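Only one structure is covered here, and it is reproduced in the block below.
Taken from a larger complex, these chains appear in their original positions, while the remainder are omitted.
Residue numbering begins at 1 within each chain, and the chains themselves are lettered A and B in the order written.
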Amino acid sequence: MTVESRLRDLGLALPAPLVLPPGAKLPFPWVHVVGNRAFISGHGPTEVDGTLAKPLGKVGAEVSQEAGYRAARLTALSILGSLKGALGDLDRIDRWVRVFGMVNTAPGFDRTPAVINGFTDLIIEVFGPDRGAHARSAVGMAELPFGIPVEIEGEVLLKG
Amino acid sequence: MTVESRLRDLGLALPAPLVLPPGAKLPFPWVHVVGNRAFISGHGPTEVDGTLAKPLGKVGAEVSQEAGYRAARLTALSILGSLKGALGDLDRIDRWVRVFGMVNTAPGFDRTPAVINGFTDLIIEVFGPDRGAHARSAVGMAELPFGIPVEIEGEVLLKG
């Protein structure tokens, strides 16, 4: 079963590329392939049309822990959309390597792993427990770009 | 001299695996081996029994700089415990590569390198200055999971 047929079975659609907020200039690729390593730039949660997903803001204040979990899940889909765009075929991914999960935290909100689990749970659903396994951190940031509640960067290993 | 005999000579014991705080679910490995690279997930300081080490909280407030240094040292031991569990033998480590050191900072506390030195000093003691050398950052986070004062992630290179 291919990764994309698995996505279809799960009813998951990959979003369009990020629609930049007005005035923003991001002079770097969303995915940068170096040999058999693909590096994923920091992504936030997007809607299917590529706009930044609501709610924006800090988890533990404007954004609930549950909404943070959903934001991390949407961030996984945004990253898969970028990987599909860069690689052409998600089955070029041999396995996941490393993920750095960042949560835009309100003071005192320290359940950051429960938020980033939205990302990890989806990746494991789609790639399975071996191919999807990744080293991970899940930590609280002072601010994230454009007020996004979650940002995730990482690395995957490519086949061949 | 093996790494483990060196640990014994220094009187250092590796802690048991982390005892998860109640309700926490961490669906990722503490160490993820990809080819000859071993990626270390974000670790915090633990006691020998695997429980989170006290004091918890922010360095510069509830946790002094000196207690932060000790927390970083305990984090190094926790990481070595995870590496031993994943690799079987710490001498499979060819050399250290990269470390990202995160300090749970109270407002205005910017001596984060002095805290993460607790990690670096121990790694150099155990592995020596060449094999233990690593690229490093040491920065201040808004929040860390479960209120831990220090979290460290990184990469080591394996032999062969």
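Here, a residue touches a chain if its C-beta (ideal position, glycine included) is under 8 Å from a C-beta of that chain, and two chains touch if they have at least 3 such contacts.
Since the structure is predicted, the reported quantities are computational estimates derived from the model, not experimental observations.
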Whole-complex copies, counting every chain including the 2 in place: 3
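As a working rule, only the chains that are shown with their structure count from here on.
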Superposition rotation for subunit A onto subunit B, Cα-based, multiple of 5°: 120
Subunit A and subunit B: spacing of chain centres that average the CA atoms, whole Å: 25
Complex contact set, residues of subunit B against subunit A: 24-29, 31-32, 34-35, 37, 39-42, 100, 102, 141-147, 151, 153, 155
Residues of subunit A defined as touching subunit B within the complex: 95, 97-100, 103, 105, 107-114, 117, 120-121, 124, 133-142, 157
